[in-house]
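Yeah, one chain of the complex is gone here, protein chain that is, but the others are all in their spots.
What follows is chain A.
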Amino acid sequence: MNWRIGISSFTYAWFLLSLLGPIGALLASAVDEGASRLWAELFRPEALFALKLTLLITVIVVVINTVLGILTALLIVRHPFPGVTVLNTIVDLPFAVSPIIAGFMLVLLYGPNSLIGGFAGEMGYKIIFALPGMIVATLFVTFPFMVREVVPALQEVGTYQEQAAQTLGASPWTIFWKVTLPSIRGSVFYGIVLTVARSLGEFGAVLVVSGNLINQTQSATLYVYQAAADFNSAGAYALSLLLCATSIVILVLMESMKKYQEGRQA
């Protein structure tokens, strides 16, 4: 059984170096700076603004992505139309395209010199280098999460419960709220959690479309990036720790959700 011990110790070592190590390093460096210093950094107006902006983007993205994701999944599973396989593939595009490139594509489409961006500019709205652009960019990178969670759930649930509801007189609207949605709620919750995690952490696409303007379009990850570049290590540590802690909380939440669902099924 020596090879077994070998493989498991290698896995643990790898796990330590690549996953736990960085978190440890961040913690250690942050502790070096001292808690009061970090606390102060968190409450700098620029940092607070960045956190609030990230929160705002996350909330808006979660709402839009949940609605659109469920609708898209329903379309793919329940109302397949010619070309649905193409749509199904395109859904995964954000997984394959680098966020930076995604951001670049959005600038080309919505930038001030583009047709759409130019028209919006005429109307007095700014998309790129403003909040709408950052939301669109985050929507782009998070789009697959909800769809990919809900599609298999809908397939597994099938249509018999909905048909039963039909024969009992329920309208499509009632069926969606009372039958369809509750039976996929676990997956929707999961999709939301993944979307939140990704929205909080998105950097590349947002960097390109935001312009990274302090107190205007600087989100939390952009703030960390800027602070690190400006050798403000305490500022970088403070927000990094906060984002990292949030991610861990989300992870734990996901795990407990999984356990809860498995418990219900048993």
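Convention: contacts are C-beta pairs under 8 Å (C-beta built on N, C-alpha and C of every residue); 3 or more make two chains touch, one makes a residue touch a chain; residues count from 1.
Everything below uses one rule, namely that contacts and distances are computed from a predicted model.
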"Oxidoreductase", "Fatty acid desaturase", "ATP phosphoribosyltransferase regulatory subunit" or "ABC-type quaternary amine transporter" - which is the UniProt name of the missing chain: "ABC-type quaternary amine transporter"
Sole contact to the chain not displayed, among A:42, A:75 or A:170: A:170
Residue numbers in chain A that touch the chain omitted from display: 160-161, 163-171, 174, 178-179, 182-183, 185, 264-265
